[in-house]
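Of the protein chains in this complex, one is absent; all others appear in place.
Showing subunit A:
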Amino acid sequence: MISQATQIALSDQCLTWRQDGRTQSLPDMNLTDGASLGVMGPSGCGKSSWLRCLLGETLSYVQFSGRIAIAGKDVSRLPIEQRGIGILMQDNPLFPHYSVAKNLAFALQRQGLTKAAQKQVIETQLAELGLADMAERLPGQLSGGQQARIGLLRTVLAEPALVLLDEPFNALDAERRQQVRDWTFNFLRERGIAAIIVSHQADDLSLVDQQLYWPDIAVEQPCEARTK
């Protein structure tokens, strides 16, 4: 039974690698509004694949089973666009052939706003980030930090209940990495959006509310059998 105070609840999660039949159970996870969970583990352990599965992507090499509940509603069978889960990727956070404003407009289409209202929202949000004069620029004309911030803004403008961050600071140099990281966590917390961030760097997870080290148990046993 999921408590009403818990916004996001992930339970009975199991990953099965199709090639060799290995399985990996993950502990149940609960996140309230604005809370963040950091998942750490070595490269190639399956963290990013797990995030893709939470998002709803079907992967050819791994199968995900489990329940993803948002405000008590199981969304695990819904298509990506209806889950209410956003993602920020490490590379190409923005569509390079569209201006910043157009990139942000993609996230507003569900809200039924007029073009004028969309423009107003975009201008206001960019101004809040101190990027007011960037609206008509192409992503290629922005710095890595600016791209990361606008990428996150786009994700957030779609009003997701949960944001997935897949090694989001990898493309940044050390100094900028810390700035953008601090800003990201504050930004999500202020807006009350839960987040799961995976990284192989401990520093990236210094501000999260919960931490999980990626379990390294992987056995040749079906998920059903493991959960019994």
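Throughout what follows, contacts are C-beta pairs under 8 Å (C-beta built on N, C-alpha and C of every residue); 3 or more make two chains touch, one makes a residue touch a chain; residues count from 1.
In this text, contacts and distances are computed from a predicted model.
Asks: There's a gap in the complex where one chain should be. From "Urease accessory protein UreD", "Inner membrane ABC transporter permease protein YnjC", "Alpha/beta fold hydrolase" or "Response regulator", what does UniProt name that chain?
Replies: Options "Urease accessory protein UreD", "Inner membrane ABC transporter permease protein YnjC", "Alpha/beta fold hydrolase" or "Response regulator" considered; the missing chain's recorded name is "Inner membrane ABC transporter permease protein YnjC".
Asks: Of the residues A:Leu26, A:Cys53 or A:Ile87, which one touches the chain left out of the display?
Replies: Answer from the full complex: A:Ile87 touches the omitted chain.
Asks: In the whole complex, not just what's shown, which of A:Thr32, A:Gln109 or A:Thr124 touches the removed chain?
Replies: The one listed residue touching the chain not shown is A:Gln109.
Asks: Please output the residues of subunit A touching the missing chain, sorted low to high.
Replies: 52, 55-58, 60, 79-82, 85-87, 89, 91-93, 95-98, 102, 105-110, 112-113, 115, 118, 154-155, 157-158, 160
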